[in-house]
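Of the protein chains in this complex, all but one are displayed in their positions.
Right, chain A next:
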Amino acid sequence: MARSTSKDAQALFNSLRSAYSATPTSFKIIDLYVGFAVFTALIQVVYMAIVGSFPFNSFLSGVLSCVGTAVLAVCLRIQVNKENKEFKDLPPERAFADFVLCNLVLHLVIMNFLG
């Protein structure tokens, strides 16, 4: 049972890897950015667990800014992806402009809440 599951896991991992390498580089960059943001958020949570949450608003704004940019980057990736039928007539410049606007609003709020 364990052998078959590990073999399955291996096969799964390989197929995932091959499928993912087929994505265009620009999407890989966006995915890297998302991963970085989530990783930063995790670091902040671990730091808070060690040091304590005293300026809680700072902690909240830090974590939520990371999560927020990750979410917005995912939205950008969805809108720019040619394979999505719903967004095929959305010019990528418009998607990027929306992304920048939303980020601006997000960071304005973050700056205000950071304290």
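Note that in this section a contact is a pair of C-beta atoms (placed from the backbone, for glycine too) under 8 Å apart; a residue touches a chain by one contact, two chains touch by 3 or more; residues count from 1.
The rule is simple: contacts and distances are computed from a predicted model.
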Which choice in "Queuine tRNA-ribosyltransferase accessory subunit 2", "MOC2A synthase", "dolichyl-diphosphooligosaccharide--protein glycotransferase" or "Large ribosomal subunit protein uL4m" gives the name that UniProt lists for the one chain left out?
"dolichyl-diphosphooligosaccharide--protein glycotransferase"
On chain A, where is the contact patch with the chain that was removed from view?
5, 8-9, 11-12, 15-16, 19-20, 22-23, 56-57, 60-61, 64, 67-68, 71-72, 74-76, 78-79, 83-84, 86-87, 90, 95, 98-99, 101-102, 105-106, 109-110, 112-113
